[in-house]
Structure formats: structure tokens, C-alpha cells
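Once you've had a glance at the structure underneath, I'll fire off some questions.
Apart from one protein chain that is not included, each protein chain of the complex appears where it belongs.
Chain nomenclature is as follows: A, B and C, assigned in order of appearance, with residue numbering initiated at 1 for each chain independently.
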Amino acid sequence: MKQYCKTRRLLPGFRLTLGFTLFYLSVVVLIPMSAMILRGSGMGWGGFWKYVLDPRAIAAYKLSLVASMTAALLNVLFGTLLAWVLVRYTFPGRRLMDALVDVPFALPTAVAGLTLGNLYGPQGWIGQWLAPMGIAGVNSRFGVVIALMFVSLPFVVRTVQPVLETFEQEVEEAAATLGAGRWRTFFRVVLPTLLPSIITGFALAFARALGEFGSIQFVSGSIPFRTEIAPQILIQHLDEHETAGAIAVALFLLIISFLILGTINLIETWARRFQN
Amino acid sequence: MTWIMARIVRAGLFGSLLLGAMFGISCTDPQRVSLLNVSFDPTREFFGEINAAFQKNWTATNATTLRIQQSHGGSAKQARAVIDGLDADVVTLALGHDIDRIAAETGILPRDWQQRLPNRSTPYTSTVVFMVRKGNPKRILNWPDLVRSGVQVITPNPKSSGGARWNYLAAYGWARRQPGGDDRSAREFVARIFRNVPVLDSGARGATVTFLQRGIGDVLLTWESEAHQALSHAEGLSGEIVTPSESIVAEPPVAVIDRNARKHGVLPLAECYLRFLYTEEAQMIAARHHFRPQLENAAMKAGVHFPPIVRFSLAEICGDWQAAHAAHFATGGWFDQIQSQRKP
Amino acid sequence: MSIELRHISKRFGDITAVRNISFTVGEGELVGLLGPSGGGKTTVLRMIAGLETPTEGDLFVRGRRMNDVPVQTRNIGFVFQGYALFKTMTVFDNIAFGLRIQKQQPADIAARVEELAKTLGLEGLERRFPHQLSGGQRQRVAIARALAPKPNVLLLDEPFGAVDAKIRQELREWLVQLHDELNITTVFVTHDQEEAMEVSNRILIFSRGNLEQLGSPREVYEQPRNEFVARFIGVMNVLEMTVSGGIARLGGLSFPAHGHSEGQTLRIGFRPYAVQVSKSPNEYRHQAILKHTYFLGIMLRLELETPDGLVVRARMSKEDYARLKLEDGMSVSFQIREYRVLAREGEILTPEVSLSQPTVLGEGI
Partner (left out) sequence: MARNLHRVLTPANTRSRRGADESRLTQWILIGIAAIFVGLFLVLPLVSMFYEAFRKGPGAYISALTQENTLDSIRYTLTIAVLVVPLNALFGLAAAWALTRFQFRGKALLTTLIDLPFAISPVVVGVMLIALFGYQGWLGPWLRAHDLKVVFALPGMVLATVFVTFPFVARELIPMMQSQGTEPEQAALTLGASGWQVFWHVTLPSIKWALLYGLILTTARAMGEFGAVFVVSNRIAGEMPIPLWVDNLNADHRGSEAFAVASLLAFLALGTLALKAWLESRHQEEEAAGLWTTSSPVINSGESETAFTTQTPP
């Protein structure tokens, strides 16, 4: 076994690089995380659940989940459409449109929040049209979903796009020669092929939306039970001087993060197998 | 080619590390004294002016340069930051309770801090007023108007905002002081107001932004000082201030954080800074920012007119902060109960 | 002795890649390691280079035990299958790399690179990047790079694997020439038997981690030690027969099988060139139908089917085919001039070579 390891490490630097990687991760991630877990464990299960299962916190998790899910689903729809249009059609401004898709990724979320809050506010360019319809653009769940959609859009487009690019159009042509119409070809041939990447994109967008804080801070208004999202509960606890509450909720969110990460890995593994 | 490139990359990496190290080292100048004032949200402009005035006095008598740093945020949050290591030399927060907590949890200042300066360490006060839309379309004139259906009230979250606690207690106090009013009726009144609150910002500033810039709500509960401040600064946005018949005396106290100030060698300076707040010059600045000065004729001298209002104190309606906090704002307190009733 | 392996084994976890192998390569020899993929030949090459460490056994280069010498100081030249050129460097920088590592003087480096460029026909390409070269040129750059620090041995992994069939032929001849010129001990790996036969002084045949046979191209072709080698080198008809009465039989075919016990199963192999075909159905002993003719350039391969349904492959020159005026579907007769009894796969015993002249048992003419 020793020999085996030795021979595998033909290239030098194993100890150095792995050591540095682990050291870095320890300082940045593992030690702070264990400090938090340790402090959280100090409050016992009772204290933990009291904060985690507080009705207001539960309402916030629900909103986080539902709004992120909604945003991710809407992005699946528009993101796939965008990917399709960008890959399959040539039209003036295509490259620009392609570049614009990355804007939410590059734009700091605070800026996105500030701008969206202004745009969808009652006096904003979009908000003033929504108000007469009785839709509040900000300080509403609508606003939360819009902001989450904004920040997570690139994930769907950029996951579906490469798959669509490598998709062999011969397959579609084959379907056409067999008499399938365009719609049938799309739904029976193209969509099933894209499905794994769409699901991956959905999962990534969902995870991104679930963790979002910056833009929401500007648009949600943090109305308890209505527009408060999970990270805001945490901020609320910090603001209220309830460090224990903040730590309990942070731990809970951390656990959820790990679960989501695990699920995404599973989905990706599955998608890869499916594609092969 | 690559040999050169490798060298460049290497040099670049080390260079940027070095640069980073240089940036990281803050310049310590012995000729420069600095003081950190950790304050709450609506005092930004006020302390901007106070600091300028204090600095002017300072440079007149000292060779060293003085730099006063300001940190603003929700009052409770600022207190927590100080507890968790924010190196404040003085704190000027929205309510005594927050400073009490610093004293209780860390011991970096004595528990009897409030006895060290005049007027229970409160150089100026304020009161809670209403801000309404231009022309007061909903005709909101006094507290009972806030519970009418169809009136949206904007106030920050009392759990995080010191200002909002005064808002809450003003409403509570008004109802309690009504004929036949008692704790129960007052609680019910507050609950009815909060049923009309569509947004709970975490700080006073956030609430003002919500009301003025985002145009949400019909009436904003805010400090008198903050209302004037907002109206004079909010560009192109307008509102009107309505002063109710009665309101609370909002007392934002100040304190030196002894241990930090001693550590930084600025203890006398910090004390001097806070005492400066009681001088006529500072009291006039306070009046100009619509904080009600403790010095009697400072307002007149500053040419600021404060509308008459009957003001009651915290002590009159629920004793001290300890009691108020336990009854209303602690986890599971009345405010939490109101919130869970709101649950749809 | 330039390279010597003594009882070398190599395991990767549970997998044994190379099992107890010993051989030597003489100074200046050109040796081919041949075998199917997964046979262990590349592992052997990489162990010689120091890119892998043997699990067991000893490895010597010029008499010095090399097991624990790191790859950097072994002074070997290694040419990777994909050439592994440094694509961010010019041809010059690629070739000069090893010399710069040795901290040679720039003038010496330039001289050495120029010399190699001349030898390898790379003049004028020094400023180019690998992607601006043809496949053959890339390979020569890779070889020049490996040769630059004057290595003790030159190791090539599938040197002809990545170029197309046409250039291959040229490259083979060129490699032989280069070897003659430089006279450097050279070991190369290939899965192509033809290539190995054509280029090497000696061939080592690997299968499943075992060294199956070692010898000159002629030896391994004419005297394969076992069925694996026989099948791997060239085309061979193999028949599985049962011995009865001292004769191995399968359908109408039979071969003498002295010394084999009754009922034993034997595998008989014969090369297509050993099959003589006649148009006359009675000229030879066995009858068959000419099922199909494959044109392989100057040679033709005939597929014969006996009445029992056995398929026998024969080989014939274009001239003979034309002379005989054969056509698919004709009835022909054939005889087998040479055959051998094959050892079972994995067995290392040398089977007795049975050359029968004119051949097949019995009443045949």
C-alpha cells in the first residue's frame, strides 16, 4: 500500500499543496464552523429548537423555500428559452444578449437590490405600472421572487447552454425524417436530452437563491411572516442582540446548505450518468 | 518566453502580497489622536456637526490632530458590536438599556454609568411624532387615528431599533394615560397599531427610506429630529410632520467606555467630548437638528421653535428599562405575541 | 548491458500490471515492447523511465540499480505517446528545456539545439509553436527534446500511435535510420505487431502483465511459444481438435498427434501462407468452397469453407491468383504444409514444432 501511494505521487508537491489547502480551509472554514457549532451546542437542544422552530422563523424558511423554488422554476422557463435562442438563432444583438446574461453574476447583490428596489418601488419605472394593478413591487413576496430570479438567472442559462451547443442536430433531423413535427421533436427528443442539465441548472439556481441576502435586504422590507427570508431572521437576531438565536438559525441554515450541496452532487452524478 | 513570463507572474504575486501587507498595516501617527463614537442611526448628521465643532475647539488648544470616527446602526446591534469587540471610546445610543447590556455583559464600563453625567447622562431628548403624506390625505392628527382601518403605519422593529422602542412605548403610554386606560387596554392599543404596520425595518433609517423613498404607508412614526432631518434631506420627496397631543420623552443617553478609552489613552478626551455635548454650543447644534436641548434657552438662541407637546417619561408608564424590556421586547414578550397574532 | 530487469513486478492496488519480469537490453539495441493494451508494456517502459516504481524486483541501467533513483536524475529520454510537447513554448524552447534545467551555457544550448534540429530535420522550425507543426514534426520535436540532454537510453511510448497510416511507414524507416546514426539504446512500446517486427532488433511480447516471449522478429513469428503469441503475431488458423488413435481430428481435417494421450484436446495452428490451394478439386486432399476473396494489395486472402463448415484462411500472391483464375464460389482443394501444436494460453512451455513436408497425414498426394 505504501508503495502504491508512493508511485502514484510521481509529481512533487503533494504534501505542500494538500497541506496548504487543508490549512487554508481550516482557518477560513473549519475552525469558524466548529466554533459556531460549539457555541450552538452550548445552548442545548431546547434552546436550539426554540429559535429554529420559532413560528416567525418557520414562516421565513417557508418563504425562502417557496420564493427560491418559484424563482428557480421561472428561471428554468426563461433561462431555457434564452439558452435556446442564444444557441440556435442568429439575430442582431445576439452576442450582446449573451453577454448580458452574466450581468446578475457580476453585479454586486447590494447594487442589484438598490436598483431593483428603486425600479419596482411605487415611483419606479416598473413599479408605477404595477401599483394600479394592486401589485406591490417591493416589500412584497413578488419583490422577493423578482430579486431572487435576478440573481439566479445565469445559473440556468449557463448550465443548459453548453449542452444545447453540443447537442447533435442530426438527432432532430432524424426525428424530422421520421415524420415528427417541430413541437413533438422538441418535447420528445430535445427536452429529454436537456432535462438533466435543466435540473442541474434548477438546483444551482435554487441553491443560489436560497443563500441570497444582499438584494433581498433592499427589496423585501423584512415584514415578519410575510416577506422575511431565512437569512434575515438571522440578521434580526443579531440586531436584537440575540447572538444565541443567530447562531441557532445559522447552524440550521448550515445544515440545510450541506443537504443542498449533497443533493446537487447527487443530481449532477445522476445527470452525468444519464448523459453518458 | 515562458521563462520570462514565469518570472513576471512570480514577481506579480509577491508584489501583490507585499502591497497587501503594506495596506494591511495601518499607519499609526503619534501626532494623531482618534476617538470612536458608536452611535445609533438618526444621529449621523447631528454628530457630523458636533464633531466639527469639537474638533475646532480642539485644534485651537492642541498641537495634535484629532480624528473622530462615527459608527452608526441600529442601537441594539451597535451595542452588540461593542460587546463583541467594536472598540468604541464613547457610545451614544438610543436607550439606556443598550448601554446597560454592555456594562452587564462585559464590564468595560461601570454599571452606574448613567449617574456620571447630568440629566441621567442624557444631554438632549426627543419625542415621537408622525410624518404623513403631503396635505395629510388620511387626516392623521393623533394616536387614535393610527388604529383606523386602512391606515398604514410605518415604524421600525422595536426588537432591533432603539428608536422604535420609543415609538412603541409612546403609543403604549398614550393609551395607558387615557381615562380608564390600564396596561391591558394599552397593550391592546399597541397591538392594533402594529396590525396596521406593513413593513418592519430593522432601523429607524430604513423605516424612513421605506416611507419617503419607496412611498409605502400613510404615516411614519419617528423621532422629531429624524422627521425634520428626513424632510430637509430627502430630495424631491415631501411629507408633513404632525405632532400628536401627547408623546414620550425619548432619552438617548451617552457614556464613555472606560476600558477602551483608557486603552487608547483617550479617557480624558472622551469625557471631555461627552461633556461638550452639554455646552451651549452643542446644545444649539442639537436644537438645530431638532433634538430638544436640556439647556433651557438653547433652542431659542438657535432660533428653533419646538411645537408644544405634553411629554411623559418612561418611568411614568412602566418603570425602568429592565421592566419595559421584560414585559414588551424580550423573547416571548408582548411584542412577540403581537407578531405571532399577525401570523396569517 | 544497458538495461536489466530482474523479477520486476508492479501492482496498482489490487491489480497486477506486471508480473515477475526479467530481461536485458544490450547497449545500442533497438527493442520493441509489443502487446495488446493493458498488457503491461507501457508500465514496464515507465518503470525504466522512473515514472513508476516497481513493487518488487530490481532495475539496473548501465549496471547501476535504479529503483530509488528519482526520474529527474535517471538521465533517460522519454517520448510520450501524445508527445507532451510544452505547447506554450517554441520548438527551440522545447528542445532546450532539459539543457536549461542543467544550467548549460546559452551558447552551448543553442549549438546543441541546432545540431539536433539538423539531425532530425527540424531546421527552420525553431521559432514555431507545437500547434504550428505537423504530426510528424511534433514527434521529431519530442524526440529531439528527449535526446537533447544526451540520455543513456531513449524510451518511446507508442511512437507511431498518433500519426496517420501514411506517415507511419516513413517514420518507422526514419526511426531505424536515426537509431543507426546515434546508436543509442532504444526501447519503444507498440501495440502494432507489424511495426514491432519491422523496426526492432528484438521484440518482447506482453500479455496481461506477463512476458510471453522474447526474441528476434523472425523467432517470434516462426516459433511462437504459445497460442497468444502465435495469434498476436500475424494471422493464424487455429483449430481445436480431439486426439483419437494418435491422430487429432476435426471434421475432415486430421493431424498426427504422437505422444498425446487419447481423448486429449489439442489446438493446432497454421499460418495462411502454409495453406496451398488448387483449382482442381482433387489436387489436394481437402475439399472446400472459395467463399470470399479479400484483396490486400499484392497479396490476397482467401476464405475457404470445408464441407464440415470449417473456415480456413489462406494467402496467395496476386500472380498465383491470376494464374489459377480463381473466383468466389468455386470448388477448390487445399493442403496444409506446416502446422504446429499450440500451448494453451498462459502456458509457457515451448510446443514441439512440427514441420511436415509435404504434409498432412495419410493418403494425400
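As a working rule, a contact is a pair of C-beta atoms (placed from the backbone, for glycine too) under 8 Å apart; a residue touches a chain by one contact, two chains touch by 3 or more.
Just so it is clear, the model here is predicted, and its values are computed rather than measured.
Here the chain not displayed is in touch, across the complete complex, with A, B, C. The chain not displayed touches subunit A at residues 8-14, 16-18, 20-22, 24-25, 28-29, 31-33, 35-36, 38-40, 78, 81-82, 84-91, 93, 97-112, 114-116, 118-119, 124-126, 149-150, 153-156, 158-159, 161-162, 165-166, 169, 172-173, 175-177, 182, 185, 200-201, 204, 207-208, 210-214, 217-218, 230-231, 234-235, 238, 243, 246-247, 250, 253-254, 257-258, 260-262, 264-265, 268, 271-272. Contacts to the hidden chain, counted on subunit C, fall at residues 49-51, 71-78, 80-89, 97-98, 101-102, 129-132, 138, 142, 145-146, 148-149, 162. Although one chain is not displayed, subunit B still touches it through residues 2-3, 5-6, 9-10, 13, 16-17, 19-20, 23-24, 26, 36, 41, 44, 69-73, 78, 81, 83-87, 105-106, 203, 205-206, 208-209, 212-213, 230, 233-235, 263.
Criterion: only the chains that are shown with their structure count from here on.
Ranked by C-beta contact pairs, the top interface belongs to chains A-B. We define each chain's centre as the mean of its Cα atoms; on that basis subunit A and subunit B are separated by 36 Å.
Mean C-alpha position of subunit B lies 87 Å from that of subunit C. Annotation for subunit C: no residues touch 2 or more other chains.
Annotation for subunit A: no residues touch two or more other chains.
Per the touch definition, subunit B reaches subunit A in the complex via residues 74, 76-77, 79-80, 84, 98, 101, 157, 159-161, 198-203, 210, 213-216, 331, 339-340, 342-344. For subunit A in complex with subunit B, the residues that touch the partner chain are 55-56, 59, 117, 121-123, 136, 138-139, 221-227, 235-236, 238-243, 245. Subunit A meets subunit C in the complex at residues 3-4, 6-7, 10.
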